[in-house]
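Subset of chains shown; positions unchanged.
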């Protein structure tokens, strides 16, 4: 039942380059919460994984307290001088268009135009990312410098967009394990050319899915959902309301490619094991931090609404709104670090390995210490080659004593690691040694009290 | 059921001057645990409030483990030289007489007299306040300087006092709310001319009673008792032993007019909600502190005796025994600050507003976030004039999200304020907005687990 090789396997299965290539490939697509861009993105994921499904929901469908909005697509958008010179062009940056801008064609005064421009006076070189999903408006996002260069009295506007009944589309994949209990990952995929927010997490999720699909003998089932933010999570919940009770642990993945330390934002349910696991894992990471739950941020807002109250936290590097590149044209391919992508991937791999190995050993010789010498366990044998990538994880005599002492059916391997100060991989390996020596049995659930 | 206007109403109802005038008016009265002085004091309160009752208990009546003592009154007390020059005169300071001094008339040697004088060698200008309720004695309290000036070999003593069967008198008022549960305030009123200890609290209690009696729709009932210290609290408990279970929260009020920071001394019952409420409220006050319960101090000693163990703490500014003016002639009208009286009053008003609004909202749309935009709550409307004295209390979008997220029937408004870091008034107002938008219902008690 133990799977000490899982973490090394997961870790070896990808690379900084493999991760970064997904970010590069997806960056040029103009995504929004509906439309062709998000469908192209889901197709890209589907081509690289197995059994990936997409779900289309027609505009106007009620989902929880909301309704699916009209579908938005945009082909072109320009601002031209009266001479016909193009001064702002969607072709130059996917961020130039106000998301969900209605179509508009006509000549307007500079004053009227400026009422439809969004810029960042404090960051004059950057184009902001802005949306107006539920208040109908047209508009452009430009740099402050661009805006300053617009000195003509009038401009011609052409927004070749459509906003009309269509569909909202999300994607998901379930990797079935022995248990029906699910480990849930949610990734928002509605942002246009922003690399960290959230192509970083899409890339990591693709690689995790590929690796887990190539792995035998998973204990838990793993579900990855790729949804447009807010309305997509609400739509997914509306369609899966009866199945959410299967979710044992979950993470919203977001902004996992910048060079900041890891951040874990706790699930609303303070007692969820997700919090216990992540708080312990993350305290070993450099510059990492834990944040209390608050009802703002990413789709954990929906998963942690009081009716669901799911054991879902949020994993990030730099948190939303806390880095200057956030929601601007500076969140580009230069901003995402291939090595940071790998570190985030490896951290999630450690979390998965923890879940897959967090069982309850029960000693067969609980009265006094068993005599280790006659079983060849004192002194301990040397590490077999290839069992772990880090020799420091091979158990010492003390790890063996810890596992034996705590094998009372009330301490999981995670509890043992926490109490002993040993790494979880060490405890997994020590438990494996003792199981092989017939000194303990491994149970899935704790003993009755 | 919510009453967001309660705190502004309570706060507007009094002033530093109104509070201080009560202290001035009551200062000249010679009070003790029995006698005319305490009855005059209770009459003063009765004239300024409604439905105030006084209770007279005859001397000798058993009350719990005690007996009501004889009633003490004193008309005059002097020390004269053999020439007839008055050197100490009760008419000059109510503190000059040892409380419960027996009558005495006669010429005594300086040595005998000195055995009956109480002074403060470390504070030579001040007259101490001393009592001898249960050991019969006669005596005077004088300043160390006065004592030093007594150099004659003999003096004539006249103490025109009576100590004989009579009554102990206490007063109380109940302001009935919708609920039988009582919020209890106890004020000791047995000290002669000491302004902070405890005319300050009598003044605040009078103003609180007047304001609460002018307020409609109170949820809880409010009981204020004015008792002589120790024996009065014991007498009240003896008469009300069956009713003490109605007390939901309580405070002994004492020394609330000096310029020190607020002090909350916890109730003996560590888990009492009184402690939770007061600890949270007081940590926002400048220079405030919390003290653990100890079985010494004011009448919380009796309310927190093990048989009662009532949820009653003690609210003070400078604690008893911790300021040099304590129990001396320096605890006079100059020592009490009108502004400090108001600050103490306002703090108690905030406590009352907290209690009256600490209900359990339950969201009608607990699955996912409700869509606020179509209900005109995104963005939020502006603050109506006059809802709160402090514009900073008007909710922001985040406060709305907090209340919605925690409206699960297990979080009271107080819990929400504590968890969100928002002010309680903000949470009250946000809850009111959401209730008006039919997004939640308000319950008095938490949902079943």
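Per-chain residue numbering starts at 1, and chain names A and B are given in the order in which the chains are listed.
Definition applied: a contact is a pair of C-beta atoms (placed from the backbone, for glycine too) under 8 Å apart; a residue touches a chain by one contact, two chains touch by 3 or more.
Just so it is clear, the model here is predicted, and its values are computed rather than measured.
Trainee: Given 2 chains in view, how many copies does the entire assembly contain?
Mentor: Copies in the complete complex: 3.
The criterion applied here is as follows: only the chains that are shown with their structure count from here on.
Trainee: So how far apart, in whole Å, are chain A and chain B when each is placed at the average of its C-alpha atoms?
Mentor: The mean C-alpha positions of chain A and chain B differ by 55 Å.
Trainee: Could you list, by residue number, the parts of chain B that touch chain A in their complex?
Mentor: Going through chain B, the ones touching chain A are 363, 365-371, 373-374, 398, 401-402, 404-408, 420.
Trainee: Within the complex, which stretch of chain A touches chain B?
Mentor: Its residues touching chain B are 64-66, 134-135, 230, 233-234, 237-238, 241, 268, 294-296, 301-302, 304-309.
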